[in-house]
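Report on the structure given below.
Just one protein chain is left out here, and the rest sit where they should.
Should a chain be cited, it is by its letter among A, B and C, assigned in written order, with residues numbered from 1 in that chain.
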Amino acid sequence: MKRVAVQAGDFEVAAELAALEALGGGGVASFTGVVRGGGGLVALELEHYPAMTQAQVDRICDEAMTRWPLLGLSVIHRFGRLEPGARIVFVGTASRHRTAALESCAFLIDWLKSEAPFWKKEHFANGATGWVDARVEDEVKAKGWG
Amino acid sequence: MKRVAVQAGDFEVAAELAALEALGGGGVASFTGVVRGGGGLVALELEHYPAMTQAQVDRICDEAMTRWPLLGLSVIHRFGRLEPGARIVFVGTASRHRTAALESCAFLIDWLKSEAPFWKKEHFANGATGWVDARVEDEVKAKGWG
Amino acid sequence: MVALTIVYFAWVRERIGLDEEQVARPEMGATVADLMAALAARGGGYAEALGDATRLRAALDQRFVALDTVIGDARELALFPPVTGG
Partner (left out) sequence: MVALTIVYFAWVRERIGLDEEQVARPEMGATVADLMAALAARGGGYAEALGDATRLRAALDQRFVALDTVIGDARELALFPPVTGG
């Protein structure tokens, strides 16, 4: 099972996890990224490269499936305007081996951060806006997977 | 937020994750262990040491909270008779840093495997039963956290 | 001094045929391993369950301890195989 979705709308984490649990693998790992508030942030705007995004996320998932013995994975990435508390991204993996499930989950989120064509713009209460800078440590982390 | 439950009944993963997401941390990681079928297994029976279990799991959680900057965690471990497909254990962590959420989740499940007083007995369709042997690699993994 | 409660789990419990029992408190300085050896000397299920210390783990008053730990004034000793939770 490989499920990849790039969408504006929210999603049900429970449904994704239930599908992964049903694969009978023994272990399901997940990571959910949520818009962090504070500092007067009113919204995060996620721009992406529609012609590329789905194929690129798909490629990252295929890479994870060749590296770890996974029974299934599910990756959902949202775009558009998201307010604090909203989910941005979900990664779920199922495997017979808990280490494979957890490591591939970490790999996928690291790779999404540095290899998926999304850009975040912050909107603040005072009207200011700013594009989020890529963090060097994210690129280092993704490269760390070799 | 620290939630520890040792219980016979099932639980709602969605509710646990929602509580962790609501902490506003940015990242929520989880691991769910499910009874693996196959080989004629009809049930797994989980015995535990009631006077010790809750306190010991609590201690493992405190250890995770001193090692990583967590906003919250939730650990649920079931006991009693569980059929293939049933959830056994859930670990959820929330942090501002995705690495902290994912690593502490891996730490908690590794430690639960080697430091929580549970024992698994397998029941097979032909009436045979057998206690699951501890795996050396699990002890090595838990020790790997130092 | 009060008796010592011993609780057994998993196949240790099954082989001995008891969840729990009270025993006379061992002499001062006795370790968990010493008591295990004394129990194993009873033969039968005790020998089967406790004969090979390398396969066993212990807790004193609900804390994991090494088998060479002195029992002292602990109230409860638990004997069991390595844990397999998670």
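Rule of thumb we're sticking to: contacts are C-beta pairs under 8 Å (C-beta built on N, C-alpha and C of every residue); 3 or more make two chains touch, one makes a residue touch a chain.
This is a predicted model, so every value here is computed, not measured.
Every shown chain touched by the omitted chain in the complete complex is listed here: A.
Note that of A:56, A:74 or A:104, the residue touching the chain absent from this view is A:56. Residues of subunit A in touch with the missing chain: 33, 46-49, 51-52, 55-56, 77, 88-89, 109-110, 112-121, 131-134, 138-139.
Heads up, the rule we're going with is that only the chains that are shown with their structure count from here on.
When you average the Cα atoms of each chain and compare centres, the chain farthest from subunit C turns out to be A. Pairwise, the chains sharing the most contacting C-beta pairs are A-B.
If each chain is reduced to the average of its C-alpha atoms, the one that sits nearest the average of all protein C-alpha atoms is B. Each chain gets one centre point, the mean of its Cα atoms, and the points for subunit A and subunit C are 49 Å apart. For this pair, subunit A with subunit B, the centres built from the Cα atoms lie 24 Å apart. Within subunit B, the positions touching two or more other chains are listed as 33, 109.
With touch defined as above, residues shared between interfaces to two or more other chains in subunit C number as follows: 86.
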